[in-house]
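Complex shown without one protein chain; remaining protein chains in place.
Entry: chain A
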Amino acid sequence: MKSGSNLEKVLAAGHFSVTAECGPPRGADPDIVRKKAALVKGNVDACNVTDNQTSVVRMSSLAGCMLIKEQGIEPLIQMVVRDRNRIALQSDLLGASALGVRNLLCLSGDHQKFGDDPQAKNVFDIDSMQLIHLAKTMRDEGIFPSGDKLEGAPKFFIGCAVNPFADPFEIRVPRFKMKADAGADFVQTQCIYNMEKFKKYLELAKRENLHERVKILAGVTPLKSAGMAKFMRRMVAGIDIPDEVVDRIAAEPKEKQAAKGIEMCIEQIQELKEMEGIAGVHVMAIEWEEKLEEIIGGAGLLPRPLVQ
């Protein structure tokens, strides 16, 4: 075991794993996190805590991780390289590990232009690829990248993200391979709506044997309405929602669209579950955590396995 995290154990035991995410609040109220945690608990093997996603300031990811950990959920800390240089990143990795966070997701982070502080200085001292390498170096070699010995190596199950739908498509698998080479143990994909394109991507990844080296968790996000689908398609770079998906939810009357979105998400998870090379799902029910149990249970993935 590299980290001994529950997520790592569940995957190693060959179970189809489930992760979800929990966005910390725009404020210091811990009860908001606790309430979300109650909706997540029991439904996942680990729960991501986002790191100032879309560059909007929120409670820190590490604080969020500790709050959900207190509620009995295994945290997965997201870490972006936008806001911290390598000194702060190393320091936070040590701190997170010391506090018992065992899963890490290494990300670039959305450009600060999207957030409420577009005038902020960005950092990008190292990139997400190099953050994977940095975490692996510290964990496996017990040294800082500078070469000095660590007083206790951090233990992380190291993750990365891939977006099979961003351009150019031809470098998406080579770039995934680079993340594997850098040291990623698992990957969580951008939310998938275009299953045909994702299957094409997965075939190429399998040809490189990446599914054997890296546990692939397929990202899904239930649509609440046709309006949300259209908004995401228009506003979020790198999201690919085909017409037939939008049309299917739009065909329902407004009050039945949310139920349809959940039904479609469950169908999609069931399809992903049967695909060779997919080791689990990452369910990003954004501000809709109360539906996690219905979705994950509906897909036949409850109760979550207990692995010693």
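Methods note: a residue touches a chain if its C-beta (ideal position, glycine included) is under 8 Å from a C-beta of that chain, and two chains touch if they have at least 3 such contacts; residues count from 1.
Methods note: contacts and distances are computed from a predicted model.
Note on the omitted subunit: UniProt lists it as "Methylene-tetrahydrofolate reductase C terminal", one of the names in "Acetolactate synthase small subunit", "Methylene-tetrahydrofolate reductase C terminal", "ABC-2 type transport system permease protein" or "Cation/acetate symporter ActP".
Considering the full assembly, A:D167 is the residue among A:D29, A:E141 or A:D167 that touches the omitted chain.
Remark: the omitted chain is touched by one listed residue; of A:E70, A:D181 or A:E290 this is A:D181.
Interface note: of A:C47, A:M129 or A:I241, the residue touching the hidden chain in the full complex is A:M129. For chain A, the list of residues touching the undisplayed chain reads 82, 86, 108-111, 113-114, 122, 124-130, 133-134, 145, 161-163, 166-168, 171, 174-175, 177-178, 181-182, 190, 237-238.
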